[in-house]
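Everything below concerns the one structure shown next.
And then chain A:
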Amino acid sequence: MNEIAIKVDQVSKIFGGLTAVNQVNLEIPQKTIYSIIGPNGAGKTTLFNCISGFYVPEKGKILYFGQEIQGLSTDLIASVGISRTYQNIRLFSNLTALENIMIGLHPKFRSNWVDAIVHSPRYLREDKETKQEAIRLLNFVGLAGYGDYLAFNLPYGVQRRLEIGRALANQPRILLLDEPTAGMNMQETQSTTEFIKKLRDDLGITIILIEHDMQVVMGISDRISVLDYGTKIAEGNAAEVQSNPKVIEAYLGPGGAALAEKFQKQRRSNVKSH
Partner candidate 1 sequence: MKAMKFLAVFIVLAMLLAACGQAVATEAPAAATEAPAAATEAPVASGAPEDVCAADEWGCAKIEPGQTIKIGMGSPMTGGDASFGIDAEQSGKLAVADAEDFNGFQFELLAEDDMGGAEGGAAVANKFVADPTLVGVAGHLFSGASFAAAPIYEAVGIPMLSPSATNPGLTQQGFKVFNRVPFTDAAQGSAAAEFIYNELGIRKIAVLHDGEDYGKGLAEIVKSSFEGLGGEVVEFMGITSKEADYTPVLTTIAAKQPELLYFGGYTQDGAVLANQMKTTGLENTIFFGCDGTFGTDFLNRAGDNAEGSYHATPRTPPATPEKDKFDADYNTAYGVGPGELSPFSWNSYDCVTVLITKVREVGFVGSDGALYIPRSALVAAVRGLTDYVGISGTYTCDATGECNIQGPQFHKVENGEFVAVN
Partner candidate 2 sequence: MNRQEFQKFSQHGLVFAIIMIFLVLVDFQTMFATVISKILGTNVLRGGLPEVQYMVIFLVLYSLWMGWFISRKEENKSRRIIMTLVASLTAGVVVGLFGLILNSLIQSGTDVRRYLAALSPESMKLFLLNLDGLGPLALLGVFTVSGLLGGVLSIILQSPSVGKWPKTIKTGISSTWQKFTGSLPPFIRKNAKYLAYLVLGIVIIVLPTRWGSYNNFVTGLVGLYIILGIGLNIIVGLSGQLVLGFAAFFAMGAYSMALLNAPLPHGLMWGFWPALLVGVLMAVVAAILLGLPMMRLRGDYLAIVTLGFGEIIRILLKSDLLSDFSGGPRGIQDIKGPTIFGLPFNNDVQFTYLIIAGVILAIFVYNRLENSRTGRAWLAIKEDAIAARATGINVQRNKLLALCIGAAFAGLAGAFFAARNQFTGPNDHTLMVSINILSIVIVGGMNSIPGIILGAFTLKGLPEILREMENYRLLVFGGLLVFMMIARPEGLWPAKRPQLEKKIKPDTRDGDTPGKGDKNE
């Protein structure tokens, strides 16, 4: 087994009286695709927010290659190599696609405002690199030619791609993807899935995925955890999780295994007809 990239150790996050994440343990090995699934409100995004530093967990530790990162500022966490995307796309919508990526490149460079005013050699070098790198990234995520469009003018699927591109810009070791295929049609979902695999295989990035589309999850995950009401109820590979009665119960209520099968079929046909 690979080195552990992220270790979530007994993490709890409490909002007022509500325990959104309850003593969750996760060990996420390097260069894997690790999915977190669970019904709405299970605490998946909250867990993401804890890892990326938006929330400070009340209890527990989050280890990034063995170093504690809980309580660190978000920008620091991002700049050491944990990038993320959002459930509701959060692009800089009045800036262009290229600029979005260039902003993503921010932690990679060092030139400051003085460099910018005097156009120091460092600035000139980095400015050139920024532009080249941004264009390269844009091509990499398949958005060549979209560079000069304002982000909010882009089609939905492209926006999702762009967000991933921005997250990739600071050469992350870990990428947190929050529902990357939400609202996409079959083809788009397909290509995104392939793309995520490529990230793992070609770039060796560890990917943590929140996803509702079970086909995607089951198709690409190396390992899956299931959260319900803030607690981890199951962990394992796709087959193990699918057959876990607790999971089915969590999704469909007591005795819902049969229902699940039926629902799955129905859903597939729905998507096709769409």
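With respect to how the candidates were assembled, all candidates are chains of the complex that A comes from, given by their letters.
Note that in this section a contact is a pair of C-beta atoms (placed from the backbone, for glycine too) under 8 Å apart; a residue touches a chain by one contact, two chains touch by 3 or more; residues count from 1.
Computed from a prediction, not measured in an experiment: that's the story for all the values here.
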Candidate from 1 or 2 that touches chain A, complex-wide: 2
Footprint of candidate 2 on chain A - complex, ascending: 52-54, 73-76, 78-79, 83-84, 86-96, 99, 102-104, 106-107, 109, 111-113, 115-117, 119, 123, 126-127, 130, 148-150, 153-157, 166-167, 169-170, 182-183, 185
